[in-house]
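As you look at this complex, bear in mind that one protein chain is not there, while each of the others sits in place.
In order of appearance the chains are A, B, C and D, and numbering begins at 1 in each one.
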Amino acid sequence: MADREYAYYSGCSLEGTAVEYDISVRRVMEALGIRLSEPEDWSCCGSTPAHTVDHLLAAALAARNLTIIEKMGFNTVITPCPSCMMAFKKAHHRMKEDIRFKDEVNSLLDEPYNLNVQSKSALQIIIEDIGLEKVKERVTHVMPDLKVAPYYGCILNRPPEIAQFDDPENPLSMDKIFTAIGVEVCDFAFKVECCGAAYGVPKRDMVNELTYKILSMAVDCGANCVAVACPLCQQNLDLRQQQVNIRKNTSFNIPVLYFSQIMGLAYGYSPEEMVIDKLVVNPDSLISSRITLSQWNEMKAREAEASKAKKKEKKNIEKIEEET
Amino acid sequence: MSDIAPKELKIVGFLCNWCSYGGADTAGVSRFKQPPDLRIIRVPCSGRIDPLFVVKALLNGADGVLVSGCHPRDCHYSDGNFYARRRLEMLKRLLPFLGIDDKRFHYTWISASEGQRWQQTVTAFVKRIHELGPLNLKEEKQS
Amino acid sequence: MDAINLTIIDRNFIELVKKESGENPYLCYQCGNCTAGCPYTTFFDYPVSQIMRLLQTGQKDIILNSRAIWVCATCETCTTRCPCQIDVAHIMDTLRIIARRENRVSEKDIKLFYDEFLSSMAKYGRIYELGLLLGYNIKSGHIMTDADLGPKVLTKGKIHFLPKKIKGRDKVSKIFERFKDRTRRDGR
Amino acid sequence: MRVGVFICHCGNNIAGTIDVARVAEETRKIPGVVYATTYMYTCSEPGQEEIKEAIKREGLDRVVVAACSPRMHEMTFRRTVEKAGLNRYFFEMANIREHISWVGEDKEFNTRKAIDVVRMAVAKVMQNRPLFSSSFKINKRVLVMGGGVAGMQAALDCADGGLEVVIVEKSQSIGGMMARLDKTFPTIDCSICILGPKMVDVAQHEKIKLYAYSEIDEIKGYVGNYQVKIRKKATYVDWSKCTGCGACMEKCPSKNAYDYFNFGVAPTKAINIPFPQAIPKKAKIDPNYCRQFTKGKCGVCAKICPTKAIDYEMKDEIITEEVGAIIVATGYSLIDMDMLPEYGGGRYPDVISGIQYERLLNASGPTAGHIERPSDHEEPKTIVFVSCAGSRDKSIGIPYCSNFCCMYIAKQAILTKDHISDSQSYVFYMDIRSPGKGYDEFTRRAQEEYGVHYIRGRVSRIYPKGKKLVVRGADTLLGTQVEIEADLVVLATAVISNKDAAYMAEKLHISYDTFGFYVESHPKLRPVETNTSGVFLAGACQGPKDIPASVGQGSAAASKILALFSGETLESDPAVARVNINACVGCLKCVKTCPFGAIKEKELRDGRVVADVIETVCAGCGVCTSTCPCGAIQLQHFTDNQILAEVNALCLI
Partner (left out) sequence: MTVEKLKETVLDTLKDVELVMGYQMGFDALHATPLFIRKKEDAERLIWNPLCVHNLTTYLPSLKKSRVGVVVKGCDSRTIIQFLQEGLITRENVTIIGIPCQGIISVRKVLKEIEYEPVEEVSFNSDSMTIKTLKGSKTLKIEDVWPDKCITCKYPTPLIYDYLIGEPVSFDRGVEVSQVIKELEGKSLNERLAYWQKEFDRCIRCYACRNACPLCVCQDSCIAETREPHWISQRLTLNEKFMFHMIHALHLAGRCVECGECARVCPMDIPVNILKKKINLDMKELFGYVPGVNAEDKPPMYTFNVDEVNIKEHGI
């Protein structure tokens, strides 16, 4: 039963290297009562490369998709990939600010885009439209061993004028979601530090240097896994973790999961359903301790009982001591 | 008179002495350039401005009227601009009913320190009046 | 560095950047916050704040030949923290576009990667990751780029062997064509 | 009618972009104008002489000066025409400088505009009527709002000059920000040692009445005759009994109250005396923390108090004071560190503000003058000072410089070295602003003698790494990123106006700028006056300023009031509303709208009811005039006919 329906633009990465992000987001959204409608025949958003050619071209490539979504009758599109989301938001923003720019963009398109679509990250939809209450309600499983470093990446919330969501320096949306589903969050200082983005291929060394810093900070703050919301971040931190180990002579072995995978596991989906096996650094040891919420509650109740009994005993002893 | 320069239009400004007149002075002291069309009438308070002055100016041949007072709550006379706000809003809504574009009449609040805001307001308002062109309500002198 | 002659400042270049980016570089008072926050400062030949300073003095050649404008990944840290509210990342973007237009590319690999990305897009409408990587490897001459990752990616089934072609790919390529026409028309 | 017009060149200020000769020529064609001339500097003594002579020579009965803003020289020229025997209101000014020559670029347009503006002034002056002021008695008492160093200085100077003074201080003790400082730059004088004696003087001066922990509820009246309602807030301690012994504070079980005086560096007791030198040295209960209030039981202080001063039932008390002038010296605030999330102030305990560090340095502070990290009370060795933390930052709406941070950072860095000899201080700065006497030498000493490391560049991020804080900034002189692993970071947080600054301004009918700082009458020549006569400014409520500047303004404001009160009476402004009883129909709508209650109903001998203006109460806003449907009540000098004359002069040509 779907409460709401949104357009859903997965983007190229989520069809390929980040297929687990796509699947987990779809499943989690379903669990939260959200129906997703994929625009037919969407094309690549243009991402960073288009921006190096021309602002106009970049905006046009993004806007083509927005036009399709607009014609579907949606005013919001969920865009899990921050790069696509920012491409959409920037195109929309600049077209809105400058009517002449809008006209020029539309002159490159078959059908004009009329500024009626807001693109939002899955996180934004969860926080703003669904609400933490509901996020919490849906929990069936607890993963007591997980200590997450929430890594938001650079462009999810920035620049703030365009992103219009969460804090650009200390974002908390992921933190809040994890807390709501009972996962321990570490105070991670490098939430918004850049991982090197698309330079993985042409500037691998540079990316390795940057991810090294991020992984070190994650380990330093006591995390045993990193949660991400971006396919490029995931790739750079996970797929290239071994490259970092070789280059920096380190031995990182820290799993990097999509936040949606963690949510899915808490909602009772199996690791297979969350496509955990696509991750390069294996998180099995962390998630094998997963128990159901009722088991967890029983355990907690027993603990509480025990500590109460202990207190009582202590009091009795004190009493006896006093008497004697 | 110069034939090359486009003719300036007739725009009357009613400014309260304490805030907006001071704001216009501040703009002057800071040399914030403005189009030449506006002529300023100084009044003690925007509350002194009878909407009929605006009507009179328009009927007499003004192409636009700009009124500016202290920001609400910042009136030198504590409440004058609160009365002004009601009266001027009433007029603003009546003008189009009479067939006079209410874009020709603007009222706003500018403090003595807001020289830049004054410059922006004048520039934008004069531009708008030029876009609208002359109003031509003035009658030829009758004998 | 040679002495920079400031007798004549290249106003045209400054105006061009101003116009294309919509940003005013003279708002910059050289606090250095962009340089301080930039994750790429160590990889830059000129740190961002110096690019801004060079821009204020109209040093077109130094800027367009710099590596910095290519290495910038538009992570928006500078824009977010600039106390003068300058969209620094957007200025970097603009400078990169101008450099590309003038065929001044100091970071050939990065540009090649971008070009391969866009041609993949123009061809299929979406990005064909494997094709992109292979194309890049062949053209850059770095045949072995990320070869170490190959097995991981392939065994995990994370990458498709064939491109996904969308129906509207001609529509996407038409956007590119119209853009090229427009550029030609503008005489760039 | 014989109008004379004097058009000022103002050197090149006006004549540079206005053809003044043509303005004069066109002006001569206006009916009623019998004389028009230009003059290089009309406001100069010979310029004024020229006006006086022309009045006699040409038999002028009205005068127009086309020059700068009337806000500048209207008074000057009114006096001039008066000396030549004309009523001072037979004068008008046409503002052709601020409103024309300085803002218009085209000489032709400017000239035409100037001609119009002069024509309007001529039309108005021909409608002017002679007005005469009357005098009224004044109350020579002074209200000083704020007991910081500026307010104290103003109060002492007024009181020494023989005036009675009422000080209203918001917090529990006078002393303000200066009382919190450890030392002062550039002399390293002990702050409280030099302030303390002044505080005692204030307390002991027979002409000064102090209301501490009090606020202004309402201000009514006008220069010479204000009625001020003061709210003495409940302290829950009867100060007439409290001896300031401190026994209550010692025994109070509620130990986690927020310490406003120490800016929360450490908690304090729910009943407290903020610092040893406090004046008045009286205890106050914070009901947000006191157990008697939060839990409904405790009463420890009431039991312990030797004079039985505790009164949990105490209520706010309203007192009315009558004064003739007001000095506003309400000081400033500082931004919250959480406005700068990238620095982590508020999140990381060892990132603190400059004023908090001041309390750590101070011997009467919570650490008794030992510098320690708030997190683990260890002595920091590497201390980083970040200047412009929020200042000169348009992105958070504070584009201005906070004025004194550069200097206190240098002072704090020097003191740090004195406290911890093996420490190393770093200062991130954009520019070192040290223009005062001995100031620049002081910042040099910090670097040359105390080895403080100055880094030119801004800090981008601060994040924790183990027990340390990594400060990542830029050294723009090197053109690199730099990182420092610090034990303690001190942010020179930006100076802002008080939260209630706008609210107070509205009560006082004075202006404030975009940032909430009060606006002076003239930035150069009337720095402590406001546009509301009788209200004066002193200290940082007008803009960030350091101690000597604040003290200077306090004295300046006091001297202005001593001059104002040199006689027994003041002259009233005759530009007030006046009722034409023949036209008044007695509908009394003016009574409803007058903001000052200056209009009363009056019954004439024939039984007709008309409106009647109380001249001393009327402030001259003219709301009544634009309310009156029959034009019977007219604000003098801004009558309907005068304004209509201007409208017509402009439009009907």
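The definition used in the following text is that a contact is a pair of C-beta atoms (placed from the backbone, for glycine too) under 8 Å apart; a residue touches a chain by one contact, two chains touch by 3 or more.
None of these values were measured; they are calculated from a predicted model.
A.B. asks: Of the chains you can see, which ones touch the chain that is left out?
C.D. replies: So, taking every chain into account, the missing one touches B, D.
A.B. asks: Where does chain D touch the missing chain, residue by residue?
C.D. replies: Against the missing chain, chain D presents residues 580, 583-585, 587-589, 592-593, 607, 627, 629-632, 634, 639-641, 644.
A.B. asks: Take the complete complex as the reference. Which residues in chain B touch the chain that isn't displayed?
C.D. replies: 51-52, 55-56, 59-60, 72-73, 79, 82-83, 85-87, 89-94, 96-101, 106-109, 121, 124-125, 128, 137-139, 142
Here is the rule we go by: only the chains that are shown with their structure count from here on.
A.B. asks: Which chain pair is joined by more contacting C-beta pairs, A-C or A-D?
C.D. replies: Pair with more contacting C-beta pairs, A-D versus A-C: A-C.
A.B. asks: When the centre of a chain is set as the mean of its C-alpha atoms, what distance in Å lies between chain A and chain B?
C.D. replies: 53
A.B. asks: Roughly how many whole angstrom separate the Cα centroids of chain B and chain C?
C.D. replies: Spacing between the chain centres: roughly 48 Å.
A.B. asks: Measuring centre to centre with CA averages, how many angstrom lie between chain A and chain C?
C.D. replies: 26
A.B. asks: List, in ascending order, every residue of chain D touching at least 2 other chains.
C.D. replies: 342, in rising order.
A.B. asks: Spell out, as numbers or ranges, the residues of chain B touching 2 or more other chains.
C.D. replies: Not one residue in chain B touches at least two other chains.
A.B. asks: Per the contact definition, I'd like the list of chain A residues that touch chain D in the complex.
C.D. replies: Going through chain A, the ones touching chain D are 167-170, 187, 189-190, 217, 220.
A.B. asks: Tell me, which parts of chain A touch chain C in their complex?
C.D. replies: Interface residues on the chain A side: 12-13, 15-19, 41-44, 46-57, 60-61, 64, 98, 107-110, 154-155, 158-160, 168-169, 192-194, 196-204, 206, 209-210, 239-240, 242-243, 277-278, 280.
A.B. asks: In the complex, go through chain D and note every residue touching chain A.
C.D. replies: 341-342, 344, 347, 463-466
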